[in-house]
Structure formats: structure tokens, C-alpha cells
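One structure follows; several queries about it will come next.
Note that one protein chain is taken out, while the other chains of the complex remain in position.
By written order: A and B. Residues from 1 in each chain.
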Amino acid sequence: MTSATLSRIRQNQIAHLIANGKRLDGRGLLDYRPINIEMGLIEKAEGSARVSLGKTEVMAGIKIEIGEPYPDRPNEGVLTTNAEFVPIASPEFEAGPPTEDSVELARVVDRGIRESKAIDLEKLCIIPGKKVFIVFIDIYVLNHDGNLIDASALAALAALKNTKIFKYEVKDGEVVIQPGFEELPLVNYPVAVTVADIGGKLVVDPWLEEEEVMNARLTISFDKDGKICAMQKGGSGALSPEKIIEAVKIAKDKSEELRRLVVKNA
Amino acid sequence: MSTFYENREIVTPGDLLAEGNFNAGPNTYKVGSRIYACKLGLVEYKGRLVSIVALNTFYIPSVGDLVIGKIVEMDIHGWTVDINSPYLATLRAQDALNRPYKPQKDDLSEILDIGDLIQAKVIAFDRTRDPLLTIKEPGLGKITHGQIVKVSPAKIPRIIGRKGSMISMLKKETRCNITVGQNGLIHIYGRNPEDERIAVLAIKKIELEAHTSGLTDRIAEMIRKERSGGR
Partner (left out) sequence: MSNVRLVDENGIRTDGRRLDELRPIRLEVGVLSNADGSAYIEQGKNKIIAAVYGPREVHPRHLALPDRALLRCRYHMAPFSVQERKSPAPTRREVELSKVIREALEPAIFLERFPRTSIDLFIEVLQADGGTRAAGVTVASLALADAGIPMRDLVVACAAGKADGYIILDLNDIEDKEGEADVPVAYMPSLNYVSLLQMDGQLTPKEFEQAFNLALEGCRKIYELQKQSLKAKYLAIKEAVEEAES
């Protein structure tokens, strides 16, 4: 059956299992699906990564360009994050302008990276007020099987981790590219963890069908020191304050697990 | 068992009205043993029934309702009628004609055209389809003279009054024919424009002060003043 709406039997099945602490694929309520990370697979990009989270597949590509800084931040490089929900990823995705879901995802991933100050933007300044590096983070969703946010945030982090910037020299106010590369100055490792409320039970890494029955979800991004740098509630339901505090505790532990997949000794 | 407001006190959505063995009446809802308000309105406690008389609402059709509507569209099967509701209503040709409908011969626009006002009755409505109307009963059909006044559907019960007390007083004092549509539209047909004007004034005042007491007498008083002092 290809329609997006879950049959009532399926909805009940999922809810019933979760009430008993189990999920359809045998996971525990707080377990992530198997995660696989591949880095540097797109040589033409300055950085890249592909993450598979169960059957969800997301790629992130980093492109570096030279451009002008924002007028109110003349000594800082520019970071911009975009996400594309391309039609191959799901029968629900159509070609066209970004949907609110893809805009939200891009902004939440961006927030985690920006607020944790993962990239030292001042180090990306070339000529103050005139020329800086612009870091384009482009998230490309290849297959949607739930929890795109966590997969995308992980892919973005992994892509940034293997990003190389070309060396340069400033001659007579012009930027001249030199041979050789430098690693992107990455000083923090933000990770997003999404927790869903299904029938009053908190569940980590909801997959597609769980997302359809969930009441609401809460995504929390943590930096390497356990500080929260972004949060986003999503879904048409509501959460009690107690559940929110509980979700934050659960997410903190899981964030450490995820970070270790990208940064071996973090 | 406890109630938390005075009878006819104004409450807002989310206000906890009662807790215990109570029943949730119109515009309230129950969670466990608690009854909450879902609309802005006056709370009424009648024995075990807790309900709210909403101060403002929109019209959801009920089978049997008398409504006043405007023809907005038509095709060979009938007409689409705006009845001041979230749902557009349908008037089929067979519910408008007292004889069999012959699509090749009958020109529906000669019976009712776009822009015409009608007095109709709701004969069917449920969650899966739009409301169905009829104008075949006596008293129903195209409105050809008089005035239409629009009020919030929430005020209609007050305009009718307990056992029709308000509407009877209005008809008597203004000497107008007044037909009240459940959907908030009221048809006034008087012997002259002045009588109709006073009727409209009275209805508008009832709408504004519907939540106060002693209204019937105050309105009757106002009408008499308008007639004499209005010169």
C-alpha cells in the first residue's frame, strides 16, 4: 500500500507495542537504528558525508566560496545551511520551492552548528569588511524513513569534519589561491537528538510510521560540553513540562553516543 | 462534586467549570471528571448539566432548521446556497419544484437566480456531505420584499426568547412580520420602512446586550421611545 495514511490497525499495533516498551523493528524505546557514516565521498565538494540511519539516507555537502561578509559582522565568515527534500526520497516530496519542513530542518541544523560556535567564523575572515569565506552546508535527503533532522545534523557535522579549505594569499588586496589545503577550523561538535512522544511514552529516533502516530517530537542539540544549543518542538500535539525535562535528560545521553560516531575521541 | 463559577458568569476557553459527576453540555468538554469551557460565553448549571451559551459563534446546520440563504451558483441539477455557515448548502431542483423536474424544458434561473434570497429548511446534513435544503413547504421560497438583518447565530435563541417571548413582543411592538433564520439571518417585512427600521434597531440592540437581564422590557421600552420621541 503506497498511501501515506497508516491503516488504523497499524496505528494501534505501533501504539500497543510502545506501551509495552517495544517497537516494530525490535528496538528499545531509547535505541537509535543502525547508523552508518561515510565521509569524503564527493571529491568535487570541499567536504561531504553520507549518513544512513536505518533506511533514512541523507547526504551533506560543503562548498566554500569567497564573498562579502555581512555588514554588521565584517570580521566573520558566513555560514549558510540549506536542505533539499528531493522527490526521489519519498512519494510525498514534490519538486518545487522549499516546503516548511525543509526550511525548518535547515534552520534547526544551522542553529545547532551556529549557536555551538562549531566553526570559528573569525578564522574565516580574509580581508576584514571585504572578503571572507562563505561556508555552504547543503543537505540532500535521499530517502525519507523518518527522523530526517538527526540524520541531517549528523551528516552536516561529519561533512564539516572532513572539509578542507584551499590555501590563499592576499596580494595587492586580491585573494590568490595557493596550492594545498587546510582543515576547516571546527572547534565544537553539535549533535541533534529527536525524542517523540507516542501515547505518553518517550521514544528516541522515531521512524516514518512512528512519526505519523506520534503526538509531538522534541529535537535537542547538544555541544561537546553537554550544553544545549538548539531546541525545537514539532508536531501538532503538546507535551507536559515534566515530559520535556525528561526528554532533555534522555537526549543528553544519546547525544554523546552519536558524537562518538563522528569524533572518535570526543 | 464542585462547581467553580456563578450561574451566567462569563467564562473563557479552558476555564474549569465543574468537577465530579456532571455532564458536558453544549460548548463544554469533559476530561476524566472535569468539565472545561470551549468557548467564550455564559456558563449555565442546570442540575448535572453544565453548558455554555456562547457569546459569538458561527452556524452549523441542524436538520429541521429554518434558514435564510442567498443563491450563489447554479447548474442543471439545482443551486448552491450561501447560508452563512462554514458549509455551502445545496438546493436540488426537485426540492424546489412542486412538479417533476424536466432539465430540457425547465430553466432553473427563472425559478431562482443568482443573488436571490430564499427562506429554506435544512433536510439533511452530516459530517460527510454539505447541507441539503428544501423550499417546498408552505412559507418557504424566494424572498421578494422587506429587509434582511444579520446577527451572530449565537444570539438567535435570545432574539426568539423563552417560549418565544422576545420575538412575540418584537412583532407586536414593531408591527412587522419577522422570520428568524437559525443561521443568524432575520427577515423583516413591515407596513412601512420606519417600522422596519425600528425592528432592525431593536434586533441589533438585543444582539449587543444578549447577555444581560431584563432585556425584553428594555427593548419594548426602547421601541416605544423610538416611535414617540423619534420625531
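Rule of thumb we're sticking to: contacts are C-beta pairs under 8 Å (C-beta built on N, C-alpha and C of every residue); 3 or more make two chains touch, one makes a residue touch a chain.
Owing to the predicted nature of the structure, the values given are computational and were not obtained by experimental measurement.
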Candidate in contact with the missing chain, chosen from A:12, A:75, A:178 or A:240: A:240
In chain B, positions touching the absent partner: 10, 12-16, 27, 29, 31, 36, 38-40, 54-58, 60, 86-88, 127-128, 152, 154, 208-209, 211-212, 214, 218
In chain A, positions touching the absent partner: 98, 100-101, 103-104, 106-107, 111, 114-116, 216, 218, 223, 226-241, 244-245, 248-249, 252
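The definition used in the following text is that only the chains that are shown with their structure count from here on.
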CA centroid of chain A to CA centroid of chain B, Å: 54
